[in-house]
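Worksheet: one structure, shown below.
Missing here is one protein chain; the remaining ones are kept as they sit in the complex.
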Amino acid sequence: MSDRDGDEAHYAALAQLELAPLWNLQANLFPREPSRRAVPFLWRYADVRSQLIHFGKTLSMEKAERRVLMLVNPALRAQSATVANIYAGFQLILPGERAPAHRHTSHAFRFIVEGEGASTTVDGEKTSMKPGDLLLTPGWAWHEHLHEGKVPMIWLDGLDFPLMNLLGVTFFESLASRVQTPTRSADRASRLYAHARLNPVVPLASGHASHASPITNYPWERTDAALRAIGFDVEGAHERGVVLDYVNPITGGPVLPTMNCRIVHLPPGFDGAYQRRTASEIAYVVRGAGATVVDGKRFDWRQNDTLALPTWSTYRHLNASSSDDVVLFTYSDTPVLQALGLYREDGGHPDFISAAP
Amino acid sequence: MSDRDGDEAHYAALAQLELAPLWNLQANLFPREPSRRAVPFLWRYADVRSQLIHFGKTLSMEKAERRVLMLVNPALRAQSATVANIYAGFQLILPGERAPAHRHTSHAFRFIVEGEGASTTVDGEKTSMKPGDLLLTPGWAWHEHLHEGKVPMIWLDGLDFPLMNLLGVTFFESLASRVQTPTRSADRASRLYAHARLNPVVPLASGHASHASPITNYPWERTDAALRAIGFDVEGAHERGVVLDYVNPITGGPVLPTMNCRIVHLPPGFDGAYQRRTASEIAYVVRGAGATVVDGKRFDWRQNDTLALPTWSTYRHLNASSSDDVVLFTYSDTPVLQALGLYREDGGHPDFISAAP
Amino acid sequence: MSDRDGDEAHYAALAQLELAPLWNLQANLFPREPSRRAVPFLWRYADVRSQLIHFGKTLSMEKAERRVLMLVNPALRAQSATVANIYAGFQLILPGERAPAHRHTSHAFRFIVEGEGASTTVDGEKTSMKPGDLLLTPGWAWHEHLHEGKVPMIWLDGLDFPLMNLLGVTFFESLASRVQTPTRSADRASRLYAHARLNPVVPLASGHASHASPITNYPWERTDAALRAIGFDVEGAHERGVVLDYVNPITGGPVLPTMNCRIVHLPPGFDGAYQRRTASEIAYVVRGAGATVVDGKRFDWRQNDTLALPTWSTYRHLNASSSDDVVLFTYSDTPVLQALGLYREDGGHPDFISAAP
Partner (left out) sequence: MSDRDGDEAHYAALAQLELAPLWNLQANLFPREPSRRAVPFLWRYADVRSQLIHFGKTLSMEKAERRVLMLVNPALRAQSATVANIYAGFQLILPGERAPAHRHTSHAFRFIVEGEGASTTVDGEKTSMKPGDLLLTPGWAWHEHLHEGKVPMIWLDGLDFPLMNLLGVTFFESLASRVQTPTRSADRASRLYAHARLNPVVPLASGHASHASPITNYPWERTDAALRAIGFDVEGAHERGVVLDYVNPITGGPVLPTMNCRIVHLPPGFDGAYQRRTASEIAYVVRGAGATVVDGKRFDWRQNDTLALPTWSTYRHLNASSSDDVVLFTYSDTPVLQALGLYREDGGHPDFISAAP
């Protein structure tokens, strides 16, 4: 550009002054639509599991603090993110082990994959963990794990630390005593809240993150009962499956302020409609087998596999079986985008900035 | 008053001009604390039931539209209110009868006392009714009752029509066809919502009152399971019993915008603390026997009895048994007072106007 | 009714048991549309003023506490209400007089009619009063009046005590010392908030009613400047006039949780569209002359007159002049109805229960 040639000294001066010409950067900074930095990717549980079992033998909990394999998107290695803003990893704990207490700004949850006999203590309340259970550890809540059972336990960890680090607001603290003193009876929150639609009138734990659900464990037994009771008699089930949101009973909103957790139930032979949204999503296969076509590429999955669905990618789910159902557990950063007025679903709204809830 | 004597002509002129001197009325209009117009009162179910059964024989549903005996507070006959703002009545429907469809501004619910085989259709969805179930018919929702069972059915009706009439905003409409056309499968809302803390992602019924719960029936089976699971391991249980709020799963708030519904569970031998609040309350005895001391007067109650607890009265509950528990179903106008910043509980806050939620 | 004849003993028993048959009362309790208990009525300022001046001579402030003539609707004498839920009165204070400090649950405001030199002290802050100013005294705020000027002052008092008494939640307290100790500089809230759309970052006065505006005085000087700046370049101005809501700067909502205050500006020759709503309204003529046709009856008004517009009445305003504008100050119980989902405007929404904000 000839303008530019004559201006070389000036462009050099800009750099010296920590100034930059917008006119050379505008297309990068203002893309016509979201630039998909993450790629769709499938992690096979068989691979993850065999590696975890290996490190169970060679890496002590004292060294590891948490023995976790992170599912890092090939395009997001700098952030260690699975898909923009959110993260998935698989954690292994062996009989007799204890993962010491700490807390952090990041909100976290566990979805239990296999094993029995472990527990998580969250802010003084011990909660048992069974396959299919969803356990919450809201931001800044003290939490530790203990395994008193007989076989290895593995669970899926979901966290929002990529978002926290992008925003630059992460705090972290270890508990000096490593072990919390119990302050309430075990499994109390589940007993209090998991039945029907009744809220006990109790003071919330002091220091409770105000936006997070007070429920520590959403047990699989209840989730499965809901799936059976509802069946597929729901509007739109043939397009998206039956979609159930885990909710905070105090607000009716998402279980954590930055992530919502969902169950997606696909009937035998399901061949879904295309979906696209500004949220980033992670899908874990609770049961069944099928495939997801993401931006034209097909990913065939089996039980316990995990799939990264990038922001603004177009995808549809398929159930490969004509006789068995599929259950997916999914989570995304939708609450963040909705809180900021940035959530968009494809499908023709002329003005995509969604109204406040 | 000598001032007044000389002013007689002027006072007469005031009346002529539809003016009134505040100085003569101030003490009446601004009482130092709420003037309890309602009186505490206990209605015995045995009395109510025998009258209902009689009118079941002599009064046809065609004449009655709804065969209901109203529990009218002796001090609130002009408003037909049970206690300020809210109302209770017992309704009888006989096998083979149908109560035609209508709708009104008032929010209503039913708590089932006895019988089986009846159903309520609310905005096109038929819901079955069993003892202990709580059914909602939010304001302006079409609703009708049908009894296809074999024995008489009786339930408690809760409505806010005294409030609606005080505010002067009641609308009412009969459905010309008397019977609604079903638009959804029976008992659908209960199947969708009653299990665990999962919200199905579905469009709400169009025309749904935005503040009201989408759940038509909170089944007793679930309520009772919650009572058993929770037991009495809740802070404050020895003072107030275990208190459970029925909630709107979309908002976490009360089931209806004007009334909240609660279960109060009192352990054997319970001898509660005094309570006082600006809300008006009605208590119905689901099971057990005991007493409530209201403003120094004792009311002994048995199963199915109903008690009016006036605004700002001081009361405490007692469980008369040392072996059996007591379950109360209570409701009040608390959501109205909270929405307007007028809810007050006794107990020492210097500034009683509660903060916004 | 023959059924009834044979049932006389049973009906008598019902009365004895404090039960009432719904089937005989349903039409009264559930009217097809709001029963307009209030009547439209116009109070002429000339009449009110001459009476006030008389009582200024014969009634001392010591006797009166507040020297107010209440505008009582001929159909609402039992409640001393001007129109359902809300109230208007004119208050006179003479040079040198002091009206002692008290507080009450009712929210109140003053709109100044004539005179200068008086002040109101609200929770320790003294605020001066000029014609056209709107002063707030939120519920449970201490307030007293003092007149240090030279001519009688008269203002319009607006209160919600009819609503508070209907709900049965009125509290009232006199300040033992009769005079508050100033805690902040005079006219501070107006200085802080009345300019532009800037909110000072300050702690709210402790004990401040959370829903109420922190602004003590919305000065007429500013209101009039807004009227001049806006002119009539607003959508819908030819149908309703230019309508301006006084707002709470912290929430953007109404100045008080139970009443919203408005300015309605009618251009010369204005002949407005019909309006109907479930709110009850009071209109005071700030300047100009015109008429309002209410339910077919015409009320011609002049400056300082006050008009009661009952719930669900149909009305339209007219400006009688082809050269001068009209300014009305109006207030209503709209925030109450909106908070409870009961606000309705005529105009064809099939489902009239308005959505939550």
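We just call them A, B and C in the order they show up, numbering each chain from 1.
Quick note on the criterion: a residue touches a chain if its C-beta (ideal position, glycine included) is under 8 Å from a C-beta of that chain, and two chains touch if they have at least 3 such contacts.
What you see is a predicted model, and the numbers here were worked out from it, not measured in a lab.
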Shown chains that the omitted chain touches within the full complex: A, C
Who touches the missing chain here, A:Thr105, A:Gln275 or A:Thr314? A:Thr105
Touching residue (missing chain; options A:Met70, A:Leu175 or A:Ala289): A:Met70
Where does chain C touch the missing chain, residue by residue? 185, 188, 191-203, 213, 215, 218-219, 222-223, 225-226, 229-231, 233-236, 240, 242-253, 262-263
Residues in chain A touching the chain absent from view: 3, 6-7, 10, 13-14, 17-23, 25-26, 29-37, 41, 43, 47-48, 51, 54-55, 58-59, 63-74, 77, 80, 84-85, 89, 104-106, 139-140, 161, 164-173, 206-207, 209-211, 257-258, 278, 280, 311-312, 336-337, 339-342, 344, 350-353, 355-356
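Note that in this section only the chains that are shown with their structure count from here on.
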Return the chain whose centre of C-alpha atoms lies at maximal distance from the corresponding centre of chain C. A
Here the gap between chain B and chain C, centre to centre from mean Cα coordinates and rounded to Å, is 31
Just the number, please: Cα centre separation of chain A and chain B in whole Å. 41
Residue numbers of chain B (touch at least two other chains): none
